[in-house]
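In this view, the complex is presented without one of its protein chains, the others remaining in place.
As written, the chains take the letters A, B and C, and residue 1 is the first residue of each chain.
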Amino acid sequence: MATIWDDLTLFLTVWGTLCVYSYTFKDNPFWKWGTNTLVGGYIAYSAISNIDYMAKNVINPMMTKVNWVHVAAILVGFLWYFRFWKKYYYLYRYALAISVGSGIGITLAKSVSSNIIKQVASTMLPLYGTGTLRGDFDNIVIVVSVLSVMTYFIFTIAHEGPVGKPIGWISKVGRWVLVITFGIDFGNVIAARMSLFIGTVKTLMLPQHQTLFAIIGTVIMIYLVGTELAKRRKVAPEITAP
Amino acid sequence: MAESIWTKMSKIDARWLFLFLWIVVLAPFIVSISLPMKISALTNQWYNYLNDMPDGSVVLWSWDVSFAGWSEMEASGVAVTKLLRKLMEERDFRIIMIGHRSECGPLPEIVLKDLGMHPDQTAEYGKKYCHLGYMAGGSVAMINFAKDIRSVMPVDWWGTPLDDLPVMDGINTIQDIDLCIYIESGGTAAITQWVIPYGTKLMLCSVQGNVPGQMPNLQAGLIKGMLGGLRGGAELEKLTGFLGVGNINITAFSSAHLVIMAFIVLANITFFIRRARREI
Amino acid sequence: MAGIISGRIFSGLFLLISAIIVLAMIQYAKTRGARIHLRRLAALDAIDEAVARATETGRPVLQHGGSDPSGADTIANFSIMNYIARNCARRGTEFIVAARSISGLPVIREIVSGAYEAEGKLEEYDENRIIRFGSPEQFAFASFFMDTVATEKPAFTFMAGGLSGEALTLAETTVLHGSLLISGSSGQLAVMFAASDYFLISEELFVAGAYLSGDPLQMGSLAGEDYLKMILWVLGVIGVIMVIFGSKWLLDIMKL
Partner (left out) sequence: MAAILRRREIPIALTAFFALYMMIVYHFDYPWFSENSQLTKDIQDFARILGIMALGLGYIAIVRLHGGYIARRVKHPQHWFWSLWLLIVLTITTIVGLPIGNFGMRSVQLQYVYNSILMPMRGAMYAVVAFYIASAAYRVFLARNKEAAVMLILASIMMLTNAPVGELLGEWVGATGSWLLTVPSMGGNRGLRICGALGSLVLAWRMITGRETGYLRGAVEGAGE
C-alpha cells in the first residue's frame, strides 16, 4: 500500500534530478531550489551520521565502562567551536593542530613507502631477457616513462650547458609521456562523467518514474524556453527601433 | 561577408548539444539494443583473484562511495555483493561490510534490502555476514580498526554487539581478514593504512576516473585487482550471470561515447576548415 | 635489533634523509638565497605576452581568486596574482579578480593593492571594480564567473587554486569569448590540459609561485625536493642495471 510518502519520494526523485539539470539551460529558480535543498539536506545528513556514530559506538558503551581517553577527546573536541567566537578564536587552533599533526603522523611514513619506495622498486625491471620481445619492450617503456616524467619536474637545473642539455632532452620525452598520460586520463574522465549521467537517466526511466519524468520535464522546459524567448522579444524591439 | 556555414557551426548554442546528448542517451532505454561486450583483462584478473581465495575466507567488503558516485558504481556494488553471497553460500566465505563515509551506512543497507539480506527480512543476518555501518574518523579510525576492531566498532549498524554476531567470532584485527574489497569514488586510504603496515590483500572497485591513477599500484602489487566503473560492473555481471543495472546502462554508455567522439571530430574539421579559410 | 619493525626500515631512513635535506636547503636558501637557481618557466613569458596583448586590444585581464587560502594551489595563485597585478598596473590594463573564498578576500585585497602601490599607481586601484566576490558554493561561483567573462570579455584569463568539477565550464566559457587561457592545478590535470592554451602541471604551478615570490622557504623546499628526485632517479637507474645483471640485492634492501 503506497503511502503518501512513497508517492512524494517518486515525485521528488524526478523533480530534484530535473531541477539540477535545468542549470545546463541557464541559472533559474528550479536550479536554485535544487542546489539549496541539496546543500541543506547534505550538510545536516553528514552531521547526524557522525552524531549517530558517536552515540552508538562511543557514548553508549561508556554507560557501562567509562573510557577516559574518549572523555578527554570529547572535552578537547569542544575547542573546535571557538572558531566562531572572535574573542577566543585562538583556542580553535589547539584542536586543529592536534588533528592536522596526527593526520600527518599516521600518513607520512606509509605514504613514503607506498607512493615512493614501492613505486621506484617496481620500476626496477629487466630491460631484456624477460623471454618475450613484448615483455622487454614494455619494461623499457615503463622505465623510460617514469624516469623522464621525474626529470620533467626537476626545476633547479637549467636546460643549458653540458649537464643541463641532456636533462632538457629527457624532460622533453617526459613532456610527451605526460601528453599520453593525460590523453588516457581524459578518455576515462569522459567515461566517468558519462556513467554518472547515465545512472541518473536510468533512475528517471524506471517504470514508476517515466510518466513523472515526461510531465515535469515538459513543464520545466516550457518555463525555461518561454522565459528565454520572452527575454529576447523584450530586447529585440529596441534594436529594430529607428 | 555573410558568416560561412563553418563559422555558424562553431557558434552553435551549447544547449542544442545538450539536447542531442539527452536524446542519444535516452534512446537505448526506449529501444533496447544490446551490443557484444568482451571481458577485459583487468576484470578477469579481478574475478580470478577472488575465486582463487580458499574456502572459508573472511572478506571485508569496504564501502567508500558517495551518493553521487553511486550512479556510476551501482552496477559493480550490487554485482559484487551478489557474488560474495554466492561464495558465502557455496564456499563458506564470511562477509563483513563496513562504510568509510557518511553515505556508506545507508547505501549497503539499501543493497542488502534489495537482495533480501536485511535483518528485518531474514534470520540469516549475522551468521555468515554482517554490516558494521559507518565508521567515522577517516584514516585514524582505519588504524584503530586494524589494531582492534571492537575498539572502533563495538556494535554493528543496527546496534547489535559484535560478540552476539557469529560471523565475528575470532575476528579481532585486520590480520584475521583474508581479503578486503574496497569500492570507492573519491580515492582510498586503505593502501597506506592497511596494505603497507599489515600486508592486507586489497582489491579495488573504482570510478573510471581513478583507474589510470591506480595502475601504478596494481603493477607494484599493492592492489591485487581493479574493477573500473560502469564497464567493469557490466562485465562482472556478465561473468557471474547476475545481469542487472550494468547491462541496462552499458548500451547508453556506448552511445554517449559515440556522441562525444563525433563532437570532437566535427569540431576539429570545422576548426581546420576555418583556419584554412583564414576565418580564425 | 629486535625493537625495529622489519619492512619499515628503508622507508624510515628515506623519511629521515628527506627531513635533513629539505630543512638544510631551506636554511641554505634563507642565508644564501641567490645561489638557488629556479629555471624560468615558459609560462611566465606566456603571461607577459598575454598581458601585453590585453593592453593592445584594450580588453581586461581576469584572474580566478582561488579558493581556500591555506591550499597549496591557492598560495601559488596569490604569488602569480601579485605578478599579474603589477604587470597590469604598470601598463594601465584593467585587472579583475573573481573571488570565491570569503577567508581569501582580505588576502586578495592586500596583494592587489600592494601591487598597485609598488607600481606607484595606487590612485588607479578601485577595489569595487577590481575585486568581485562570487559565492563559496561551487556552481553558483561558476555562473558568476561565466557572467563576468561574458560581460567583460577579457583578452587573457589566469585560473589556479581549488579547481574541481566546474573548472571545465569556466575554461570553456573563457575560450569561447576569445580569451587566451593560462591555468595551473594539481588536480583535474587531463581536462584542464586539454582546455587551456598553456597549463602549469601541478609542481610547475608551485615553481611559478616560488619563482615570482622569491620566498626562500619555497625556493629551499623546491631545491630539497629536486635533490630527493635526483636521489630516487639514480637509485632507479642503478636498480635497473643491477636487475639486468640478475642481482636482486638493491631490491631486497629496499624491502627491509
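The rule is simple: a contact is a pair of C-beta atoms (placed from the backbone, for glycine too) under 8 Å apart; a residue touches a chain by one contact, two chains touch by 3 or more.
Everything numeric in this text was worked out from a predicted model, so none of it was measured.
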Q: Can you pull out the displayed chains that the omitted chain is in contact with?
A: A, B, C
Q. Which listed residue, C:63, C:101 or C:213, touches the chain dropped from view?
A. C:101
Q | Touching residues (missing chain, whole complex) on chain C | A | 2-5, 8-9, 12, 15, 18-19, 22-23, 26, 67-72, 75, 100-103, 133-141, 144, 162, 164-166, 168-169, 171-172, 175-176, 186, 189, 191, 193-195, 197, 202-203, 206, 217, 221, 224-225, 228-229, 232
Q: Against the chain that's been left off, what residues of chain B make contact? List them.
A: 10, 12, 14, 17-18, 21, 35-38, 40-42, 66-71, 103, 105-106, 109, 136-138, 140-141, 143-144, 147-148, 151-152, 157-158, 197, 208, 211-213, 215-216, 218-219, 231, 250-251, 253-261, 263-264, 266-268, 271-272
Q: Go through chain A and note every residue touching the omitted chain.
A: 5, 8-10, 12-14, 16-17, 19-21, 23-24, 32-55, 58, 69-70, 72-74, 76-78, 80-81, 83-84, 90-91, 93-102, 104-106, 108-112, 115-116, 119-120, 122-123, 138, 141-150, 152-153, 174-191, 193-194, 196-197, 199-200, 203
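Keep in mind that, in the parts below, only the chains that are shown with their structure count from here on.
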Q. What is the chain whose Cα centre is as far as it gets from that of chain B?
A. C
Q | By number of C-beta contact pairs, the top two chains | A | A-B
Q) Which one chain sits nearest the middle, judging by mean Cα positions? A) A
(Q) Just the number, please: Cα centre separation of chain A and chain C in whole Å. (A) 20
Q: Could you list which residues of chain C touch at least two other chains?
A: none
Q. Which positions in chain B touch two or more other chains at once?
A. none
Q. Which positions of chain B touch chain A when the two form their complex?
A. 15, 18, 21, 25-26, 29, 68-72, 74, 102, 105, 133-136, 139-140, 143, 152-155, 159, 189, 191-193, 195-197, 207-209, 211-213, 216-217, 219-222, 228-231, 245, 248-249, 252-253, 256-257, 260
Q: Report the residues of chain A in contact with chain B in the complex, numbered from low to high.
A: 24-25, 45-46, 49-50, 52-54, 56-57, 60-61, 102-103, 106-107, 110-111, 113-114, 118-119, 121-122, 142, 181, 184-185, 188-203, 205
(Q) Show me the residue ranges of chain A that touch chain C in the complex, using the header's touch definition. (A) 23, 27, 35, 39, 108-110, 112-113, 116-117, 120-121, 123-129, 143, 146-147, 150-151, 153-159, 178, 181-183, 185-186, 189
